[in-house]
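With one protein chain removed, the remaining protein chains of the complex are shown where they sit.
All chains are identified by letter, namely A and B, in their written order; residue positions are counted from 1 within each chain.
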Amino acid sequence: MNPYLPYQAVIDDIVVETEDGNLKTFRIVLENEREREKWNHTPGQFAMLSIAGKGEIPIGIASSPTEKGHLLFTVNRAGVVTTALHKMNVGDPIGVRGPLGNGFPVDSKLKGKNIVIIAGGFAFTTLRATLIYMLEHREDYGKITVIYGARTPGMLLYKEELKEWEARDDLDVYITVDREAPGWNGLVGFVPTIAGQVKPSPENGAALICGPPIMIKFTMPPLEEVGWKDSQVYLSLENRMKCGIGICGHCNVGPVYVCNDGPVFTREEVQRLPVEF
Amino acid sequence: MKPFVVEKAQLGDLIDALSKEYEVFGPAQTDKGYYDWQRLDGDRLPEFNNGVTKSSIKTFFFPQPEVLFEFKARANEPDAFRLKEPQCDSATTLLFGVRPCDARSVTLNSMPYANDPYFQKRVSDTVIIGLLCSEGCSTCFCKWIGGSPTGKEGMDVAAIELDDVFFLEPISEKGQQILENVAPVRSPLEKEHEAAEHFLEKAKAQEGTQDTASTLRSKELMHLYEAGFWKQVSEPCINCGTCTFLCPTCYCFDIQDETLRGKGRRIRYWDSCMFPLFTQHASGHNPRGDKLKRVRNRFMHKLKYFPDRFGPVSCVGCGRCVRDCPVNIDIRQVLRTMLEL
Partner (left out) sequence: MSSLNEKITKQIQATAKSMLDSGKVAAFLGYTKGTLPGTMQPFVARNAEEAQRLCWNSFCVLNLANYLPALLKSLEPPRKRGEPPPEGPLPRVGVLATGCWSRNMVVQIQENQIERDRVVIVGISSRGMVSRRKVEEFVGFQDITSIDEQENSLVVKGNGFEEVINRWDVIRDNCKTCIHPDPVIYDELIGGLSGDRKIPDRFRQVEEIESLTVDQRWEWFQKEISSCIRCYACRNACPLCYCPTCFVDDSRPQWVGKSIDEVDTSLFHILRAYHCAGRCTDCGSCESVCPMGIRMRLLTKKLQKDVFELYGFEPGLDLDTPLPLSTYKMDDPEDFIITDIKKGDQK
């Protein structure tokens, strides 16, 4: 089995998520039926999207394993490969290598807990996968709270689904934008500020936080204030990756490889690592 | 296993015989003066200097560029942009005269590369005939780091250079098979057995007993990481890739796609953690943009993270980095400092 060989797949649908056009969600379907059936991933894992002639990029899987038959990836246009991906059309071939990484422990440590999902900007992707998975197995989890913010209303991801989740009564959803905006009647304020206002209880709690390092840095104090411990907080780290299987050496943060030992770590584990991410 | 000898005068015949089945490589003087791996045959014999070759043997297990996949790069072709594994090149390689440090590096590299089919295939397709060292040179330090000048780890056959012959001791089944089926080897004489024994005893007398790996494993990671001496170590570094590319146990690589006239290939080639681009994110953020972080990371990886994960230290003491670092950053000094912290 060659771990560098991607599954052959095809782009099935493309949705432009944000008003500036820089974020698109790609629906990808594996060509081979057996591979499609066999695919199973844990929310929080990622896959390498391979564009022959351009390269590979590690992208978090935005769809839950319960959404069978296809995979969703929300990709930001940043470098060579993502720019090429953004120029592709429905029907174009693409490779998928995965699932890679460790994912959130949804079937073990997180079961039975009160879940707080906190996300900023376009880091919400793998948390969408996690949230949908948890909603499909609702009885396995306690209270679920979602705090998600973006710079402007146009930069929010999954806008239709956000509305559906807000309407549900089995979860608490707080959507915020950084500044006032015309037509926006929701919360206004940075994610850490809203977290400070919501004050989620740490009792039997687990917090899943994804976002730019600066957002995580400022979100911790309001949580710590109400008693959250580092072992209850789960973070998803990012780093430059190439092989995705812990060999090529690019993604190491001290002794751990973000692609293989991570990308999900508890804050307690992260505190023991050198700050190289 | 049954040992053999080959007369030095008949070394050419032996290489010739081996060349029928293998692509034979061995150390020889290059026209730039230093000794490095060259293709051998009955006329081109190995030349041994007292010390290691300029580059290590990792180029045989980990060539650069290594083609991972091939694909057609024109959109109108029937299976365009589908990655296919390259046609296997079935040539088997024989390396003649590998020092114990280099042979050991193959075993060490196999640990992180356990699931890498390309590397593993080359390991199984390559025969290593090692040459034990009578003494080290001024820059090597294998005894310090878990190796030994008479170490046989990673070899298929271990050779000892005596006065008139090479004493050949098979270490693996593969090695035994080869020696039994090739001319012009013969059984050793009594005095040759004795000479080989004497060689090994003399070398053993020089061995050290330090267990550097377990001392390093026992140190606390952040204590080593936050030590103050890294500033002075990293100050002269010019961030080239000399240490990483000459090192037998540095194994980081980069993967790139290249296309030319409708044909494409996904290749991997050696990358160096000394280059600032190594950890550069597409967003512009660089976790190890600082020279000190990069230098520290390399030593911490080889001397702490790797032994913590796999056991032995990721260094075989060959001394190439010591000899060729343009600014004389000496891993022996770093190691000494880390052991004393």
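Everything below uses one rule, namely that a contact is a pair of C-beta atoms (placed from the backbone, for glycine too) under 8 Å apart; a residue touches a chain by one contact, two chains touch by 3 or more.
Computed from a predicted structure; not experimentally measured.
From the options B:93, B:110, B:172 or B:256, the residue with contact to the chain not on display is B:256. Touch with the chain that is not drawn comes from one residue among B:137, B:183, B:222 or B:341, which is B:137.
Annotation: of B:28, B:83, B:131 or B:322, B:322 touches the absent chain (contact as defined above). What subunit B contributes to its contact with the hidden chain is residues 29-36, 49-51, 54-55, 64-65, 135, 137-139, 235-236, 238-242, 244-246, 254, 256, 258, 267, 269-270, 272, 275, 277, 322-324, 326-330, 332-333. Residues of subunit A in contact with the chain left out of this view: 79-80.
Convention: only the chains that are shown with their structure count from here on.
As a whole-number value, the distance joining the C-alpha centres of subunit A and subunit B reads 40 Å. Residues 1-6, 8, 50-56, 78-79, 82, 93, 95, 238-240, 242-243, 245-250, 252-255, 272, 274-277 of subunit A are the ones that touch subunit B when the two sit in their complex.
By the touch rule above, subunit B contacts subunit A in their complex via residues 68-69, 71, 73, 80-83, 85, 112-113, 115-117, 221-222, 225, 251-257, 259, 264, 266, 268, 271, 273, 278-283, 287-288, 293, 297, 300-301, 304-305, 308-309.
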